[in-house]
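With one protein chain withheld, the remaining protein chains of the complex are depicted in position.
Order of writing sets the chain letters: A, B, C, D and E. Residues in each chain are counted from 1.
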Amino acid sequence: MSKIAVINPNMSAGFTDKIRTQAQRTVYPHNQVVALNPDFGPDSIEGYYDEAFASVGLLSVIRKLDPTGIDGYVVACFDDTGVDAARCLTQAPVMGLCEGAIRFAQALAGRYAIVTPMFVSVRPLEHLVRKYGADRDCVVRAAGVRTLDFEGENATRAYNALYGAAQKSLRDDGAEAIVLGCAGMTDVAEHLSADLGVPVIDGVQAAIKMVEGLAALQLTTSKHSTYGTPPAKSYHGMFEGFAPASI
Amino acid sequence: MSKIAVINPNMSAGFTDKIRTQAQRTVYPHNQVVALNPDFGPDSIEGYYDEAFASVGLLSVIRKLDPTGIDGYVVACFDDTGVDAARCLTQAPVMGLCEGAIRFAQALAGRYAIVTPMFVSVRPLEHLVRKYGADRDCVVRAAGVRTLDFEGENATRAYNALYGAAQKSLRDDGAEAIVLGCAGMTDVAEHLSADLGVPVIDGVQAAIKMVEGLAALQLTTSKHSTYGTPPAKSYHGMFEGFAPASI
Amino acid sequence: MSKIAVINPNMSAGFTDKIRTQAQRTVYPHNQVVALNPDFGPDSIEGYYDEAFASVGLLSVIRKLDPTGIDGYVVACFDDTGVDAARCLTQAPVMGLCEGAIRFAQALAGRYAIVTPMFVSVRPLEHLVRKYGADRDCVVRAAGVRTLDFEGENATRAYNALYGAAQKSLRDDGAEAIVLGCAGMTDVAEHLSADLGVPVIDGVQAAIKMVEGLAALQLTTSKHSTYGTPPAKSYHGMFEGFAPASI
Amino acid sequence: MSKIAVINPNMSAGFTDKIRTQAQRTVYPHNQVVALNPDFGPDSIEGYYDEAFASVGLLSVIRKLDPTGIDGYVVACFDDTGVDAARCLTQAPVMGLCEGAIRFAQALAGRYAIVTPMFVSVRPLEHLVRKYGADRDCVVRAAGVRTLDFEGENATRAYNALYGAAQKSLRDDGAEAIVLGCAGMTDVAEHLSADLGVPVIDGVQAAIKMVEGLAALQLTTSKHSTYGTPPAKSYHGMFEGFAPASI
Amino acid sequence: MSKIAVINPNMSAGFTDKIRTQAQRTVYPHNQVVALNPDFGPDSIEGYYDEAFASVGLLSVIRKLDPTGIDGYVVACFDDTGVDAARCLTQAPVMGLCEGAIRFAQALAGRYAIVTPMFVSVRPLEHLVRKYGADRDCVVRAAGVRTLDFEGENATRAYNALYGAAQKSLRDDGAEAIVLGCAGMTDVAEHLSADLGVPVIDGVQAAIKMVEGLAALQLTTSKHSTYGTPPAKSYHGMFEGFAPASI
Partner (left out) sequence: MSKIAVINPNMSAGFTDKIRTQAQRTVYPHNQVVALNPDFGPDSIEGYYDEAFASVGLLSVIRKLDPTGIDGYVVACFDDTGVDAARCLTQAPVMGLCEGAIRFAQALAGRYAIVTPMFVSVRPLEHLVRKYGADRDCVVRAAGVRTLDFEGENATRAYNALYGAAQKSLRDDGAEAIVLGCAGMTDVAEHLSADLGVPVIDGVQAAIKMVEGLAALQLTTSKHSTYGTPPAKSYHGMFEGFAPASI
């Protein structure tokens, strides 16, 4: 039995609920899942500025959870906010949605597209894709909607925009599979796959499966160099409680 | 419940037994595993020449198994023999040991080393690593032993050579984790990890977990282009039975 | 005097005849050429599945020819089927059409396009181009026809589609030369070059000239590592006769 | 006249003083410089965990300074902590030490080495170098000392270790110039250059010159996409005051 | 005080005047600038053939100027003609327009476009961009006019073509900033930036600021290997006076 924590690094409780539902549907029956978000930070993550604050929130949650015995963490944000810092903080494996989804897509298709809601996310995601060594086979496209459009009355319009952008990428980019480029789309994968006739990979589900696999094999993050435990030091002011000494 | 097939593409039954044992220890309790090898082909796979023949053997096994309802395939050879061809043949996800192990290592370490038995495998594995977009963070080293040395009376000497090469890579290459570069080492991962103090990733286990994850999410290989079903055509002579028309 | 073998790895005798005619027109007068195909395997090669079987056929031909004193081999298939395995089997230089054509194109143009008949070949050829280190200057496009369309009554329509795709690549991709992406187009290079006003490189001719050059200099494949002779071992079942011991 | 802010993202006042001294010596006489650090955060930055917190501190300083009319920012940390987020926050150009130093080194040498104090920084710096497109000509080496060793009684020993590592890189890596991989070494550049006989580039000085140049030309960060102003949204808890709406 | 030489490697005096005016407006008040062109060579530089001759002219100017005490050189041609050779000849830092502009653009935008007058320059500039490690974030486009069109009666039409190509690149390529790909456009940067609403980088100004910065820090070209002083040897015929012995 593994205990998996899925952390939404922003403060949107509705978002966290949606992810929790998906996570509970996704984990193997013998595993246990908790889904939560930090007590402070931005309502959503749109760009590098929000990421800086959300990273601290993410770390605050891991600090609290880690002593309770977590076997693996999923950072439930498609720009993999704070994943490198989190890997320094805990020995349990940590996976972001983008990395998880890409690893699954690479096994299923020779070329694939990440479709994300907003145009402004395209460039940062391209840098992430490059970091993961996947830029030769992966393109990033935007549907031209906002994440929140996938909720409530705009949902149909948002889905149609997503479908249109995915369809265009299959035709013009030679994409053979679609990766959902936002945690907020986690519930449309099956529907979209049926409509498009190609595999659609949801990062929430993919990252959970990756982490469950790592946890099942009792594989942990290497503390040898890149992700070494931060050396003890003083932290001051509002970050006093976050000093690595007290990890 | 998923049914996972682990195929050793060479004819060594002892090897297949070892892999089956590991596979049975590895799969989730709710899944089922079969491990087998082809009826024809080479006793082991050492280089591109052997690979060409082993690929046909692999495909012959998949042709037989596929109608029985397999949810995912592991090609139990670290040079990922025939994986591309297999992905054209079946809709079930297919994973080689090298690809599976690399995807797990990428999540655990900033740099890692594949340690393979023979020097002659280094260059072909480097080409594979490059194909997977991992060449900037992954080095390939050889222990200077043969695969079969891990069995019987030479086992201790072989293990020591593996340990020495891994240790050297941690020190000189800046590796932070080790990937076992041969299916035949599948049973030493835990021991080696304890001795080295860093994560050691076994491809058999990693590939199984990847495929179990893909199968659990009902993700299948895209038939859109790269891995499209082979167009029907005539096959002649000893390959008559392998014509795609009769798939 | 060098003796060059041009091997069509599929079973289409008509195709082999066409290639033989081109080969005989192409070799230097002081050289000798044989063109043949295996006794078994697929009628054509369309994708990774067919390649797996055609590779074995290719190796069977080389095994037979090598003792007769061949100075260089051309694998007359644009996806360079089995070339790596062939280089392990013989000391004579081995060249595929794609590699040969790319090496010539690189000397003649700053950017060039491979135009291949079917869309399904684009992605596998892109992977090949990348393997050869040419992906920054080479694009791959499809004419949207089948190889066999270049024969018989569809020939004019097929040529027009090829011309259209090449023309489009000159305009939109900035291509400055065209590489014919299929052995079956070997006889249209001159015509197409006249129509387009740019160099058109045919892989059959380019690979033959590369191999004649290597043979003239008595350069052979290095047996040091990547293409080392396969270690002797047992082969079983229908591949019994292919054991490396009996090479 | 330009007003340049040099921000040390950690809390070490001694470090900030050292950087201020260097900055004052460095800026053109017609320019003005302020050097300061945040009111909260870690005493030093050693790895991704510390970076996450220091980024927030950096942003807090820029929020305060920006309304006072700053023409350019230098983030005085060699791992370029928070630079991307800072570029979203202000229109004034922002430069980290690593990026600034690399741009100067690229103009002076065909190959160069970053020498950083601790081994643990090598991998993260390599990732940064890769992000800047410089990994083919730049190697990263460690002197095997701590940053603080460059102060007080250990200073000579630390300098010698730095000299040794640089010397070794000139000889073994083919480096032709040295980049000081830590803001804390900012005062040894001239000395080391004289001892080694090759250019030694200090990031503090290089980044200041880059930013002064950008400011003199009135060039500002593009707000078009990657570094667009963060959309207004609610921030909660201890980050309430940092909401982008109130920028 | 630094003395900066801006060398136009072609023979167009009008061009040199324009560059001189821009250089004088650009240098810091405490610095001094000279702008000149060789006594021989082509009237303009359009492609590799012209570059070969212009390089010799460039070196002839540096040979004359260097003994007068120059602190930095700008090669005022966007294809960075002869920059590598110039770096071998003098210890003072040398910067071409393309390299200077790219270094500034990299700090201001996640993706940017070089817009050059003629289509024929696109490919050579792409090779230069690649050499500078910037090809992942930089695209090269042409306005479809000639450089001289920016003078006299065609000036408005030329500007409009430049504006159109830049606008198109912002929209279709995702460019976030524009680099002027020719020294002859040096006076339109401000205007174009106002029209487009994104930063526009002029290579003349950027290269001057880079070189002023290097000179202010007394950084010089490494003579260790790549840019080592040419070994003394005999030069014959019309190049007799250029022998390195007499440098």
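Rule of thumb we're sticking to: a contact is a pair of C-beta atoms (placed from the backbone, for glycine too) under 8 Å apart; a residue touches a chain by one contact, two chains touch by 3 or more.
Every value quoted in this text rests on a predicted model; they were computed, and no experiment measured them.
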Chains shown that the absent chain touches, full complex: B, C, D, E
Positions on chain D contacted by the hidden chain, ascending: 110-111, 136, 174, 176
Interface with the undisplayed chain - residues on chain B: 122-124, 127, 130, 135
Where the unshown chain meets chain C, residue by residue: 26, 28-30, 93-95, 99, 103-104, 106-112, 132-137, 170, 174-177, 197-199, 201-202, 205-206, 209-210, 212-214, 216-217, 219-222, 224-227
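The rule is short, and it goes like this: only the chains that are shown with their structure count from here on.
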Neighbouring chains shared between chain A and chain D, ordered by label: B, E
Copy-to-copy rotation for chain C and chain E - C-alpha atoms, rounded to a multiple of 5°: 120
Between chain C and chain D, centroid-to-centroid distance (C-alpha), Å: 52
Of all residues in chain A, the ones touching two or more other chains: 110-111, 122-124, 127, 135-136, 174, 176, 225-227
Touch relationships between chains, expressed as pairs: A-B, A-C, A-D, A-E, B-C, B-D, C-E, D-E
